[in-house]
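In what follows, a structure is listed as structure tokens, so that the remarks can point back to it.
Apart from one protein chain that is not included, each protein chain of the complex appears where it belongs.
In order of appearance the chains are A, B and C, and numbering begins at 1 in each one.
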Amino acid sequence: MIAVLKPGVTLDERNKLTQWLEHQGVEVHVSEWKSKTILGLIGDTHKIDDELLSVLDIVESVNRISEPYKNVNRKFHQEDTIITVGDVKIGGGNFCVIAGPCSIESEEQIITVAKQIKEAGAHMLRGGAFKPRTSPYDFQGMQSDGLKLLVQAKKETGLPIITEIMSTEHLDLFDEVDIIQVGARNMQNFELLKALGKTKKPILLKRGLASTIKEFLMSAEYIIAGGNKDIILCERGIRTFETYTRNTLDLSAIPLLHELSHLPIVVDPSHATGIRSLVKPMSMAAVAAGTDGLMIEVHNDPKNALCDGPQSLTPEEFADAMVSINKVRAAVI
Amino acid sequence: MIAVLKPGVTLDERNKLTQWLEHQGVEVHVSEWKSKTILGLIGDTHKIDDELLSVLDIVESVNRISEPYKNVNRKFHQEDTIITVGDVKIGGGNFCVIAGPCSIESEEQIITVAKQIKEAGAHMLRGGAFKPRTSPYDFQGMQSDGLKLLVQAKKETGLPIITEIMSTEHLDLFDEVDIIQVGARNMQNFELLKALGKTKKPILLKRGLASTIKEFLMSAEYIIAGGNKDIILCERGIRTFETYTRNTLDLSAIPLLHELSHLPIVVDPSHATGIRSLVKPMSMAAVAAGTDGLMIEVHNDPKNALCDGPQSLTPEEFADAMVSINKVRAAVI
Amino acid sequence: MIAVLKPGVTLDERNKLTQWLEHQGVEVHVSEWKSKTILGLIGDTHKIDDELLSVLDIVESVNRISEPYKNVNRKFHQEDTIITVGDVKIGGGNFCVIAGPCSIESEEQIITVAKQIKEAGAHMLRGGAFKPRTSPYDFQGMQSDGLKLLVQAKKETGLPIITEIMSTEHLDLFDEVDIIQVGARNMQNFELLKALGKTKKPILLKRGLASTIKEFLMSAEYIIAGGNKDIILCERGIRTFETYTRNTLDLSAIPLLHELSHLPIVVDPSHATGIRSLVKPMSMAAVAAGTDGLMIEVHNDPKNALCDGPQSLTPEEFADAMVSINKVRAAVI
Partner (left out) sequence: MIAVLKPGVTLDERNKLTQWLEHQGVEVHVSEWKSKTILGLIGDTHKIDDELLSVLDIVESVNRISEPYKNVNRKFHQEDTIITVGDVKIGGGNFCVIAGPCSIESEEQIITVAKQIKEAGAHMLRGGAFKPRTSPYDFQGMQSDGLKLLVQAKKETGLPIITEIMSTEHLDLFDEVDIIQVGARNMQNFELLKALGKTKKPILLKRGLASTIKEFLMSAEYIIAGGNKDIILCERGIRTFETYTRNTLDLSAIPLLHELSHLPIVVDPSHATGIRSLVKPMSMAAVAAGTDGLMIEVHNDPKNALCDGPQSLTPEEFADAMVSINKVRAAVI
């Protein structure tokens, strides 16, 4: 970390700052170039609050040379983290496809879809029980009843299950869930992240709509700082000026996150694009870019159903996409 | 609401959809223009889930003519909502300045600042006890101890107090707080919004970093749908590509929200800009644009303190800003 | 196109508008639903200026059902456009890799790189002679001297060449250039687009940093409206809030543009990411998503050179990337 001091800082002011920094466990090297004084901070600088430092009256600017995240950082943990759920592994060369409907609607629906996606080669079942909706008047999900149906589908198919949590108060309901999902809108719900850091279940953390790669990793750091190391990062599109697609899928996040962190990465092309015809090509692109997994929305009967999303594939479309996904996967490993 | 059907839709498919829509309480008018069939939905369309509708295989596009929010909508509630807290009123022509430190640090600090801002003309005291921080290693606030100090400052000065909540689990601690703040990162923490909808305290709802005006109003609608009508909207800057300022303060939101909603609006120029020298001119601009209030960060001794934000004014700077703010206010009312 | 009229519009006002619209060659269908009057415009609506229409005092909102672009629209031109330059074809199933240095620096440099990329399997040579630079003090390119060196490299290797134009006044200098590139900053330099519409050379049009898919296609429509049908669309990243990568590469633009238009699409992963290690995985991803071509920066000696970009590959890295690119290509066709 480099801090540039303002011109005219007195020796006394500088010493006061230096002592405060050393007190926090970093070594301080001072360089003077004409009117500029530059402090180089060496050591465990992730504990230094750079926003706090940059606000001081005597400080002109602060630049991190090393990253503010530590436990999720590949520099300090070279090997890929591998998440194991039943027979399924994610990360470290293991590829995993998660599929299922946006919302759990009925026993018949979730079990039928579960069987169909398993048949097509999916490794895990997703389904929303608690649904974050922009409008209070929109369907909020089947909630705890939905969770029970999801568990039933797990029992019938053997597929591990993943579903979203929206409040720490619901944590008890997630006992039989294999992976807990944190949605994009809750990526910086820090109290939720702290609570999940104390659980023993793997967490799939979705990138916030307007979150930078650095903020994304810092939110993962919240979970790991609480003691839970089993985190999957999920890129699901960011908010930009473009309105044709629901969000802009940032596939460069895949190789970038692989460089910066040892955590596995999953891509959700369904929510990112919001357009059914883009799901298959974006899935293939994500695989070519090195993703460790995909999360794809599949609905068993979108033609007749009245509450399916525009981005859901039919089971047939999903089976077709899986063929292409597997071809690309075979070409890149 | 207008739904355009795809070419080739059968009469049977169309009737099925029409009946489903009528079942939800809206009237459906059908127009046919060559290959296009257009459904006009009249009535209580805010209950129609437009995302759900637009996904149907037979639907080409859906456009709302009326807004999806109802209770916060000025169309259905012409008079300005006025929030009353002790002697202080916000909205309906009543102007209110909220000031105080980013974080509560000590009894001396919060009480000194409280007295100084009151002296300068502020109407309410702010101070953070629970702090949402990007890094788990940064200071997380004094938490419940901080709340107690804030309540003490209220007693000593008579100023009503406002502070941020981060979890439904902390709600009991907010008994003596006058206004509960929901931070930008929690604007779409729907479980928190639902819980606050059941309280009887006024809520100051900050706009999310990447939230549209429509989403902002929908989040307010969540609170009001729970029964709590006392909501203050707070514009605090949105995330854009510009990096010079921390965020981009969207002052056009003031007259726009006044047109669309009856709720009072407060502007936070400190967090929006992140730059001390911009706080005063942006406060003046917000007042000229018709804001009902301002929320300004003030720290009693930023020169010596080590944890003050770059955007905090000194009490002297705040007093100076208040003079200019009041001049602009006098010119525009 | 659907125009919703404001409540209270008189019959006289409505007739005046209807006549004006019919005068512009569209058919107008009027529907009345309670207080709402809705005009459906049928026919050649791309000539209707929707901004102009939406501003009328009696009009509440305007929505296009059909797209404002016509000549670039796949609806009116089902078959893929194929661009032919010498032996090289782009589009319609033909895949093309364009490579070369950011700037032409010397005869030796451009000829050496040209030979190396040809050896590795590239089909076309790129090199900047006129360079758009943010600062007037930065290197502006070798200009007409650079063009001569590029032409020389074409003669020595037989590779067709592509380079950027920055002003209509330079058009005469581009006689021996095979494809003229319009840079992202000039995507809406309409006078330049009009001039290029009158040339007979293929144009590679880069998407503007903050341009929507619709605006991108409208700029292509400017060229085609002038008479030049040979246009290649180039996705090169859009500006978002993320700062880790230079821009955010929007790969969903590939399948989307293929749906909307018959024009071929090329992706530039070098400028989009600005990071060398991301060029290969993003190239592979673009191919998996169905791109018709790639444009990759390659520099012959970045280790010693002082003016190479951080995103340039060495010839060795490029040759390695080509192997992976071809594997993915083989898997998806």
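Annotations
Here, contacts are C-beta pairs under 8 Å (C-beta built on N, C-alpha and C of every residue); 3 or more make two chains touch, one makes a residue touch a chain.
Fair warning: this is a prediction, and the values are worked out from it, not measured in the lab.
Checked against the full complex, the candidates C:K47, C:K75, C:K155 or C:K198 give a single residue touching the omitted chain, namely C:K47. Contact with the undisplayed chain is limited, among A:I38, A:I82 or A:L171, to A:I38. In the full complex, chain A contacts the hidden chain through residues 2, 4, 29, 31, 33-34, 36, 38, 40, 42, 60-61, 63, 65, 210, 239-241, 243. If you put the missing chain back, the residues of chain B touching it would be 210, 212-214, 238, 240-245, 248-252, 254-256, 259, 272-273, 275, 277-278, 281-282, 284-290, 324, 327-328, 330-332. Touching the omitted chain from chain C are residues 20, 46-47, 49, 51-52, 54-57, 68-69, 132-139, 166-169, 185-186, 188-192, 194, 208-210, 215, 218, 221-222, 225-226, 239, 302-303, 306-312.
Rule of thumb we're sticking to: only the chains that are shown with their structure count from here on.
Note on chain placement: the centre of chain A and the centre of chain C lie 32 Å apart, centres being C-alpha means.
Centroid to centroid, with C-alpha atoms defining each point, chain A and chain B lie 26 Å apart. The geometric centre of chain B is 40 Å away from that of chain C, both derived from CA atoms.
Counting partner chains per residue, chain B has residues 210, 239 touching two or more of them.
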